[in-house]
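Here the complex is missing a single protein chain, while all its other protein chains stay put.
Every chain is named by a letter (A, B and C) in the order it is written, and numbering of its residues begins at 1.
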Amino acid sequence: MVLYHLIDGFFLGGLYVTIALGLTLVFGVMNTVNLAQGEVLIGSAYLTYTLASLTHLDPLLCLLLVAPIMFVIGYLVQRLLLNPLIPRGQETLLVATFGLLLVAETLFGLIYGNNTLSLSASYTLTGVTIFGDTVRTIYVIALVAALFLVVGTHLLLTYLPLGKAIRAAAEDPGAAASIGINVPLVYGITFGLAAAISAVGGTLIGLSFGFGPTTGSSWLLRSFTVIVLGGMGSLWGTLLGGLLIGVLEEVAASIVGPQFRDLIVFAFLVIVLIVRPEGFFGQRVGVAK
Amino acid sequence: MKTSPASAARLAPAATWWRSLSRLAPWLGWGVLGVLVLLAALGPLYLSAFDLVLAFTLFNYMTMAQSWNLLGGYGGQFSLGHSLFVGAGSYTIAVLLLHSGLPLLLDLVLSGLLAAALATLAALLLMRLREAYFSIGSLGLAMAALTWMLNWSFTGATSGLNLPPAATLDYSTLYYLALGLLVATTLTIVLLVRSPFGLRLMAIRDDQEAAAELGVNSFPVKLVTFAISAFFVGLAGGLIALNKLEIEPDSAFSMNWVITMIIITIIGGIATSTGPLLGAVVFFTLQQVLQNSQALSSLLTGLLLILIIRLAPEGLWPLALKLGRRLGEALVSRLDRSGSTTTATALAAEEAVRGRSTLSDG
Amino acid sequence: MQAASTVGGGPQQANEAPLLVLRHVTRRFGGVTALNDISFAVRSGELLGIIGPNGAGKSTLLSLISGAQRVSEGEILFAGQRLDRLPAHAIARLGIGRAHQIPRPFGRMTVLQNVLIPVHARRNEDPGRRRLSDDAEEILRLCGLLDRKDRQAGSLTLLDLKRLELARALALRPRLLLLDEVAAGLVGQEIEEITQLIASIHARGVTIILVEHVQAVVRALAHRVIVLDWGRKIAEGRPEEIARHPEVIAVYLGSEQGEQAPAHQTMSVSEPAAAMAAARESDSRHTLPSARATSTAAVRPSPPPLLDVQHLSVDYGKLRALRSLDFSAGTGEIVAVVGANGAGKTTLTQAISGLVPVSEGRILFAGQEITRLPAHQRSRLGIALCHEGRRLFREQTVRENLELGAVYATRGATTSFAQRLERVYDLFPVLRERAGSQAGRLSGGQQQMVAIGRALMAEPRLLLLDELSLGLAPAVVDQLFAALPQILAWGISVVLIEQHIQRSLAVADRVYVLERGRVVFCGTPDEVRAHPALQQAYLGVAAAPASPAGSPATSEHEQHPVSGS
Partner (left out) sequence: MSTVCKAARSLFLMAMLALSMVACGGTGGSSNQTIVIGATLPLTGALAAVGVLLKAGYQAAVDDINAAGGLEVNGQKYHVNLVILDNTSDPNTASNQATTLYLQNNAVALLGPFTPPLVIPVSQVAERVKRPLISTTAPIEAWLSARPSGWQYAWDVFFDEKQQTSMSFQVANMVKTNKRVALFTDNEEDGVTMGKLWTEEAPQFGYTIAYRAIFPVGTTNFSSQIAAAKAANAEVLITQMTPPDAMALWKQMKALGYHPTIAESEKGSSTTTWMQALGNVGEGALIANFWSRSFNYPGSQELAARAQKAGIKATIEQAGYIMGYSITQVLFDAIKRAGSTDPEAINRAIGQTNKTYPVGPIHFGSNHADPVQAIMLQWQNGETVQVYPPVSGVSLEAPAKGLA
């Protein structure tokens, strides 16, 4: 049974990675905590839902369109709203993203109603046998997606000119600007990229569980735990943090009972922050290799 | 008042008039204060039961935002965990009323004290964290407390507690309690901010390292600020429980409390002592007017927040002061040019009073 | 001022046990050793000067004493008590006050409130609130800030902020005062005022450690001087001795050029009296702008210059950093910009490259107006900036840094990426070897090469080099300067900011002398060498520090016409 919790938590952790990655990217590059991350996730799920019910395509296939749309939305939000606020400091950005959270939550309710929706696909109802235990196929897909996203983001940041520009802008916006990097553009792209990555996380949430207008905040809290554990803004830290939180949740739930699952996760969040605010793995995206 | 020397010379009569008004300001202030205290104290005489309930809720909003502002505004510690203290206050008074024979007022004070004790503990834990880390840490603590309360059978777990019917106070008593708490909170915070302690607090906010090199020990300052802020929020939580008579974790520890405090403070003006009061009026009015369409209400609140942070990040109160001062100056100069200082309107007088105190509005 | 009565005594009482002792103090940041095995003692009532080039570790040293930073090794004793284990606030309450080089006011509080903070910190002698605020006002009067006590600290001018720094440190009623470049960014009258202020504080018996770039101030005040270079103590002695110390000369002037220009060296360093005389001869800055106008017109190249800066003003909040400044650089030129710290050199390069907004004036580049263009677009037009402090992307490799320089830069480049990379590698062969290393792991000299290389990768038409040799060993500096002719040969114009003044004069076609945000002189290196304005601006020697000046308050009003707005 313990082995089962480990395995299940591990795969579930993959899902957590996909939801926290966007937060990591934004914090790593812009030093901003995006309080509306939950709404980015849920918004993507709604978009996928709309597209899937219009076209009857597979939700994961819909991502091909949803991710670019989320990219554009993220880009525009950053350029039009957040970018002018950057000089005013973190607090201002916190409040601005908080305003976005309120607006987005309400809009979801107005547009889609308040019922819990979920995305359907054949693989959400099947399992895969691993070491003799059955794990939901969608979790396996999530883990693969997580690995794909982390490695992909890493490659992008490391090898593509755009990625290098992102890292340069993260490390020293002034120096970056003076070698020809359009820093606001890079920030906008980063935010858009984070939103596009979150589109994957959001769609996976919709497939694995369900979502309503107000579900976002619980995923925001989950994401916080993941990135705090991994070291705020660290790419590989997010991967490790997500997997660890997944395992921790499942194992803790099995030991002290599922009703204490959240208590343990939040207590863990606080303890990690107090003991090692920089997290346990690695450094910020912008400066991490 | 930033009239340049040259223009001041040109506008001599009006400027004199202006200055003499400013000198009158404190007396004007005392006068208005007296009238208002009287008006508020006599509330139950001319207000309906429903108005009393509204005022009760509004006063609590003001108290909570004011307290949050002490830590978040003057102290620069952007707490996302203040819901914890609302819940702690609510639960303390409920538990005491149910299990102890202590008088109600003492229970109320104890609920504030317990919140303060919890805050001291929280401050010890979160002391090292700054900026986003502090915010997330405080949020984590509040969420941990909520999940704990959801499972604690002593406080009824998810069902929560029901206050004994004997604890039912009439609306005018609740009104006076909330009013008293608001006045006490505002006075305490205004005095505190003006005291050496307040100076130290703001110095830490502006530059903790520089403050340390000038002999400011940030540790006790942060600790006490956190405790005081939580004390008043805890008292407000106790009052809320006394009004609702029924509490359960999800609403007592709801994130909505801290969200409300932040929205009110930001809208009204962070790190000003009038801002939270004004913000509460704006927020509460919006809530009441639009209570038939909650969606529109929260949509507008969100948009208002974004607009404020984008266009007037200091908040409405400093904005109003700025506009008022500009208007006042324009009026003075116009009056002076036309040479008639006789038609001194009440409006201009008020602007003068307001404009004068901007400089001191920390 | 109460300090006099409490502390008592003055420089005369210097025989007792030292007030402050540093023993083998070392401070490391990660792999970098900022201070290496520093030992010295300060007697009660002494005024100790600490000098050294930028990056020598002076500010770090003060941070260790004030407790803002922890020592890595060694110990610090104050009146026999260990300081290095105490938190900063406890050290402050022992009576150690510090004024920062870059003022750190509590910007949202008033001037009086700023000063009240340290006044309240002296709790053990609390004689009641009324007395304390009287005390604060007394200190503000002493520092010439009394009439501005209700202003928001964030709205003060630089001089006033420096005064506020001093006032706050004094309000601790310190036994030991740590002054970090209090005169930096000030000139002439202002330096004089601050010097007098320090002298009067010292006369009241306060022991002072003075870190200072403006040597005139050090010379006028210090009993003893310690010279730091690159974290090491290289000399210690009386000010006159230090001025003749060969290693100090090397540090300030560079070994090679120091020999090549013996005449100048004699004048500027070895003979302070002569320097002062020269300064007096030049009398005041106020005559200089006209001189500047004529000489600028004469020297300005006849075809339209590549870079033409007209009446440029830059403000940082209330502080005007550049004042209606004219500047130009022609194709194929090396233009040197010299001036004291805070004269506006870095601001000039940043304004040209678009990193700070321009308040007034225009900037033309290759005939195109770029005044309002964002930084990255200017870079793409061919303006490359090599930042002070290098500002490499430390976690990325050398090659990645170079690539980043190329990818987003100049449009219409004539050479291919590979060609440019080869050129940079040929220029600095060591970079080819270290191509795969993380930039942050290189030595300072190599990092500077990467920084220059990164700027060159854009195939710029104008290269702005801000503090080319800052904190580098002479041998490395030689290497860097040797690269300049090659860079010129590629058709790149250079604007050079360099603290090794003789070196920059040796390579420059033209020289601008900046002082307090203005061009006070412009001409060929020879003209500059012959002109006393250089000494005035670079060494900050204004009128003789000893002569008493008028009341600070009145002169302040004349100096800052904008301060009231």
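Definition applied: a contact is a pair of C-beta atoms (placed from the backbone, for glycine too) under 8 Å apart; a residue touches a chain by one contact, two chains touch by 3 or more.
A quick note: this is a predicted structure, and the numbers were derived from the prediction, not measured.
Although it is not drawn here, the omitted chain touches the following shown chains in the complete assembly: A, B. Across B:80, B:116 or B:150, the residue that sits in touch with the chain not pictured is B:150. Among B:130, B:244 or B:310, only B:244 touches the chain left out of the display.
Interface residues of chain B with the unshown chain, by the touch rule above, are 25-26, 28-30, 32-33, 35-37, 39-40, 43, 46-51, 53-55, 57-58, 147, 150-151, 157-159, 162, 164-165, 168, 186-187, 190-191, 194, 244-246, 248, 250-251, 254, 256, 273-274, 277-278, 281, 285, 291-295, 353-354, 356-357, 360-361. For chain A, the list of residues touching the undisplayed chain reads 1, 4-5, 8, 12, 109, 113-118, 120, 124-127, 133-139, 208-210, 212-215, 218, 249-250, 253-254, 257-259, 261-262.
Going forward, only the chains that are shown with their structure count from here on.
Fewest steps needed to get from chain A to chain B, stepping only to touching chains, is 1.
By number of C-beta pairs in contact, the leading pair of chains is A-B. For the pair chain A and chain C, the distance between mean C-alpha positions equals 45 Å. Not a single residue in chain B touches at least two other chains. Residues of chain A in contact with at least two other chains: none. Of all residues in chain B, those touching chain C in their complex are 4-5, 196, 199-200, 202-203, 205-207, 209-218, 271, 359, 362. By the touch rule above, chain A contacts chain B in their complex via residues 27, 31, 33, 81, 84-85, 88, 90-92, 94-96, 98-103, 105-107, 109-110, 217, 221, 224-225, 228, 232, 259-260, 262-263, 266-267, 269-270, 273-274, 277.
Listed in rising order, the residues of chain A touching chain C in the complex are 161, 164-165, 167-168, 171-172, 174-183, 283, 287-289.
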